[in-house]
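These notes are about the structure you will find just below.
What you see is part of a larger complex, with each chain still in position.
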Amino acid sequence: MSNSVEEFNAYRAKMNDKILADNNKIIKRIFNLDTNAFSEGVLDKKTKELLGLVASLVLRCDDCVKYHLETSHKEGLSKDQVAEAMSIATLVGGTIVIPHLRRAYEYWEILETSR
Amino acid sequence: MSNSVEEFNAYRAKMNDKILADNNKIIKRIFNLDTNAFSEGVLDKKTKELLGLVASLVLRCDDCVKYHLETSHKEGLSKDQVAEAMSIATLVGGTIVIPHLRRAYEYWEILETSR
Amino acid sequence: MSNSVEEFNAYRAKMNDKILADNNKIIKRIFNLDTNAFSEGVLDKKTKELLGLVASLVLRCDDCVKYHLETSHKEGLSKDQVAEAMSIATLVGGTIVIPHLRRAYEYWEILETSR
């Protein structure tokens, strides 16, 4: 698995375009909702990103974790905040979360050093 | 399934006592961690409760959801905040989350009317 | 857990109403998609119901299984067709699916005898 932020995003973008070009209504709307759900609401964006991160981590979806780590980083969340959220995910989800935690730490490091 | 807050808490307390009386070190420490993880840190208690709620909901653990709904309620989170967190869980976890969402709404209503 | 079709549907309807009254956009749209996804498309309704049933069964969501059993029954799918779909779910999802299979068989019987 490549850890490069650019590569990850390029693949995501390329495949998302192909999926959306397919004009399947259900999938299109789910993609749309995904953008909407994490925008400012009664909860701020930072909190929502952490919610998305924890949901992704307990469900052990590496790509979803990467995505929320990147947006968390962009929103200005600190490493300590992200780590605290991930510690809750590890406790709730159990030690099977740990391999995903390793990859999450690795990706966060790349995000921090890549600018 | 009983929805009464008291009944739910009484069963939880009774069985937790029996489990802890058993003196299994691993389980005792996991119970301990559970208390620690949701105390004030770089993230505040409210945020942590929402993280616990979303993790519980996407993993479809009704009892865990109830527990975090009650602590969320005690911490003063509003219904709108809780509902927004749960909408993220429903999107990330899919429509199989909906039956648990129904029971969560029902339990929140009980929490609001029971004082 | 009540097995009565009416009770199950009444609870579902009551709680869905409360959830939708809440006006959370994300949840509303997910509910909407749920109706859309199972309407006639390049795949017919019967096939789609079986897909929903199998997805629900491998994810071990009893309420979702009940829902799709009822719509499968309304669409005129036979017990043999439903059972064959469920056998695939049991093979793919493993023996942990069996307790849900028991409840599914029980509910199908109720659906067949309740008219």
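Think of it as A, B and C in the order they're written, each chain with its own count starting at 1.
The definition used in the following text is that contacts are C-beta pairs under 8 Å (C-beta built on N, C-alpha and C of every residue); 3 or more make two chains touch, one makes a residue touch a chain.
Quantities reported herein were computed from a predicted structural model and do not represent experimental measurements.
Every protein chain here shares one sequence; 3 sit in place, and the complete assembly counts 6 copies in total.
Convention: only the chains that are shown with their structure count from here on.
Residue numbering shows that chain A and chain B use the same positions for more than half of their mutual interface. Chain A and chain C have centres, each the mean of its CA atoms, that are 30 Å apart. Note: centroid distance chain B to chain C, computed from Cα atoms, is 26 Å.
Centroids of chain A and chain B (each the mean of its C-alpha atoms) stand 23 Å apart.
In chain C, the residues touching two or more other chains are 25-26, 30.
Taken together, the chain A residues at the contact with chain B in this complex read 30, 33-34, 37-38, 41-43, 47-48, 50-52, 54-56, 58-59, 64, 78, 80-81, 84-85, 87-89, 91-93. Of all residues in chain C, those touching chain B in their complex are 1, 11-12, 15-16, 18-19, 22, 24-27, 30-31, 34, 55-56, 59, 61-64. The touching residues of chain A, counted against chain C in their complex, run 25-26, 29-30, 33, 36-37.
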